[in-house]
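Removed: one protein chain of the complex. Kept in place: all other protein chains.
Each chain gets a letter, A and B, in the order it is written, and its residues are counted from 1.
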Amino acid sequence: MSSSTTTTPAAVNGLATSPAFTFSASTFQKLHPTEFFRNFVSQGVRPDGRLLSSFRPTTVHYGVITTANGSAMVRIGGTTVVCGVKAEVAEPKLDSPDQGYLVPNVDLSPICSNTFRPGPPSEQAQVVSESINRVLKESKVLDLKDLCIEEGKAVWALWIDVVCVSYDGNIYDAALASVMAALKNVRIRKPTYEEGVVKVPGGEAADDENSFKLNLARTPLSTSFVLFDTSLTLLTDPNFAEESISQGQISVTIDEQGQLCAISKVGAASSSQTLLKQCVERARKRNEELRSIMNQ
Amino acid sequence: MPSLISPAERDYILKGIECNVRADGRQRPDYREVTIETGVVSQTSGSARVRIAGGTDVLVSVKAEIGPVQVDPETGDGADKGQIVCNVECAPSASQQFEGRGADDLNNELTQMMSRFLSHNTNTPAHKSSSTEAGAPAAPAGPGGINLSKLCIIPGQQCWVLFVDALVMDYGGNLMDAIFMGTRAAIYDTRIPKTEVQDLGDGQFEFEVLDDAEDTDIVEGREDMPICVTLNKVSDHFTILSLE
């Protein structure tokens, strides 16, 4: 937060001569968050010093949790998510005897922000979980037949759980990136099926000999924007404060070939075709950048 | 338990304790009178009722049932052990503060506490015998004293499960001691039917529960069961010591 901006409400109202009260930038932000933002956006910057189209620093760490089959931690600015994948054995569904399960769930627990309450998942968490579920299923990220152990008897169920440790906006991008990174990191011991019991070799560290990796057909990653103000200015990678004053949100999910996997837009603001095109364009650029971070 | 103590009363109690006289006439290290009755509930395998003069009243019952053994998939531990399942419940009538869901936290705390002492499996698999290493001796008794291996009927398949349920009927302080005394007494009172195991070959076993009320087993290790003495440090905090 740049502390140098001291704004007088008088100046805002156009009454130049009234030195009666002035207050600090942070107070002004609390009183008039939208007005505060508008002042910045009109200058083409954001309060945290970013340009309208720039992203927060992003890092990806693999294999942070040893008790999981695959895991990753993704940080986008102040947002930190940890994803762990656990492989367990389950009976397949009757209508798909050779297909395993992919079960992604996002947990927005009260630890990460004071807007979340303890208890069952909030609406926001349900929306994010379901969006990720749809991207995984409908983009056919993983052939569920790869998860078959014995047809009709046993398959792998991959429990993909995302825990948000710190919430500062743009949870969807962070969660999807962590899910994809964790799936890349998954190693499952090669199972043997015998009379209703699934056994896996223990002991030695997992290597190519005794375990397998997942064969991901594609890795969709998303980029989110918010629409600010009646001018519908696009703000890329919104943080918590920006999300809370936005008019609407657009997420664009693209895979490594540049094919669109999903676009979602929520909120009351209407958006034109050009705006969407602009989003897709920016998303493509961001996608490459994020991919290079993930492949480091 | 009085819900409110006035400053004058509080002062009276504190000063009294300083002079080694407590409000009910006891000296500091004195225990209240304890009454224990066993065999109070006829439908159980063993039961006991503990009353501490001044209000605390706890009923503990033990029910032995047959269930499958629980094996740790990672280490294969627990295949030759019975189980003890504990539960503590405070009756809403025992104290005003137990009304509604008010006792939930206390129930949970006491249940976990009891499980930790009796079966030690709230956190880790039960006490590990060195079964895989060099000709293991009889597994040493678990921390609760009870020999869990003796509760096993067919290793890897069936065992006795002892359900220990404590019901707090009246609350007059010092619950923990009363529950421990009651549990020890109830386990002492417990009789488990004898079983006969038949080997059918091929690793198949069958067993029969003998229906003879006279010829029953006691719970082995019952004399090693812990009891507990609670000490309160009067001023701002307290310590709880449990002695075996």
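Basically, a residue touches a chain if its C-beta (ideal position, glycine included) is under 8 Å from a C-beta of that chain, and two chains touch if they have at least 3 such contacts.
Keep this in mind: contacts and distances are computed from a predicted model.
Per its UniProt entry, the chain excluded from the display bears the name "Exoribonuclease phosphorolytic domain-containing protein", taken from "Ubiquinone biosynthesis protein", "PRELI/MSF1 domain-containing protein", "Elongator complex protein 5" or "Exoribonuclease phosphorolytic domain-containing protein".
For the chain left out of this panel, the touching residue among A:29, A:53, A:109 or A:247 is A:109.
From the options A:25, A:45 or A:200, the residue with contact to the chain not on display is A:200.
Among A:189, A:265 or A:284, the one in contact with the hidden chain is A:189.
Not every partner is drawn; the one left out touches subunit B at residues 73-75, 77, 105, 108-109, 111-112, 116-117, 120, 122-125, 127-128, 130, 132-138, 140, 143, 226, 236-237, 239-240, 242, 244.
Summarising the interface, subunit A meets the missing chain with residues 3, 64-68, 71, 78-80, 82, 84-86, 88-91, 101, 103-105, 107, 109-115, 118, 120-121, 126, 129-130, 133, 157, 159, 161, 163, 165-168, 189, 191, 197-204, 240.
Definition applied: only the chains that are shown with their structure count from here on.
With centres taken as mean Cα positions, subunit B sits 48 Å from subunit A.
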